[in-house]
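In this view, the complex is presented without one of its protein chains, the others remaining in place.
What follows is subunit A.
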Amino acid sequence: MSKLQKIAYLLMILPAIALAEGDDITWNNSLKNQFFAGKTIEESNAVIELEAPYRAEDPAIVPVKVVSKMPQTQDKYIKKIWVFVDKNPFPFVGEFEFFPESGKADLAMRVRVNTYSNIRAIAETNDGKFTMSKKFVKASGGCSAPIGADLDEAMKRLGKVKFRLDDGMQVGQPTQAQLMISHPNITGMQMDQMTRFVRKSHFIDQLHVTFNDKPVLNAKIDIAISADPNFRFYFVPDKPGELKANFSDISCESPTSRAVCKPGEHYSQQYTVTP
């Protein structure tokens, strides 16, 4: 290769390198207007910070975590957090509503990441301000696919729920709870000529967690949530009581449109908390 050719080649691949490190094209061209039309969003890690692995080891199960930088008080709190995986066929992961009673607006979950992409979380505080934190995640490729490994096993357990609480819970202190829901969360992405075995998209779309009937977390979620949805969040056990999860699933005709959907089942599970 001549020197000139080398330079020409470098110039050609430079934009590709820049793109590979995470671009905001999908965000700027569609997501921002679709979800936050007319809003000013500050990019900063001052209110929330998104944590994600640099490489998606298994694209079907990528652990991501939103860490809040402020406590939830009646005066000032994070109201909502949205999460997106820009380059997924359906980028919207979920919209999560928090309350002063949540104690802390931290949220950990597992998501599907189809390809090299920015993942972003946007927080709205009760003063109406929006803040965004993002991370670039490299897809892992290889033989993996962003679906579950054992569909039948997940179907067998469908609707089973587990709660886990941190050890050393203290009365009145924000305490971390883990909610595990067994559900295949089927994306509905499949080859048309071979669909006779596979359902259309079938996923959990609504989740409400309460403690003693006071809201802790409300979520509207979608197919980017991994099979067997798994969330870690906080609540404040001010006295003994019931931590309760209500959720429902839905089935949609198209994996990337929510125009034609059929509501599915409702599920409910509670857990007795004795701090």
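By definition in this document, contacts are C-beta pairs under 8 Å (C-beta built on N, C-alpha and C of every residue); 3 or more make two chains touch, one makes a residue touch a chain; residues count from 1.
Simple rule for what comes next: contacts and distances are computed from a predicted model.
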>> Leaving aside the chains you can see, what is the UniProt protein name of the one that's missing? Options: "Twin-arginine translocation pathway signal", "MBL fold metallo-hydrolase", "Septum site-determining protein MinD" or "Sulfopyruvate decarboxylase subunit alpha".
In response: "MBL fold metallo-hydrolase"
> Which residue among A:102, A:133 or A:182 touches the omitted chain?
Replying inline: A:182
>> One chain is left out of this view; which of A:75, A:167 or A:213 touches it in the full complex?
In response: A:167
> Considering the whole complex, which of A:31, A:105, A:147 or A:243 touches the chain not shown?
Replying inline: A:147
> What residues on subunit A make contact with the chain left out of this view?
Replying inline: 53, 57-58, 60-61, 63, 65, 108, 110, 114-115, 140-147, 149-153, 157, 160, 162, 164, 166-167, 180, 182, 189-191, 193-195, 197-198, 226-228, 232
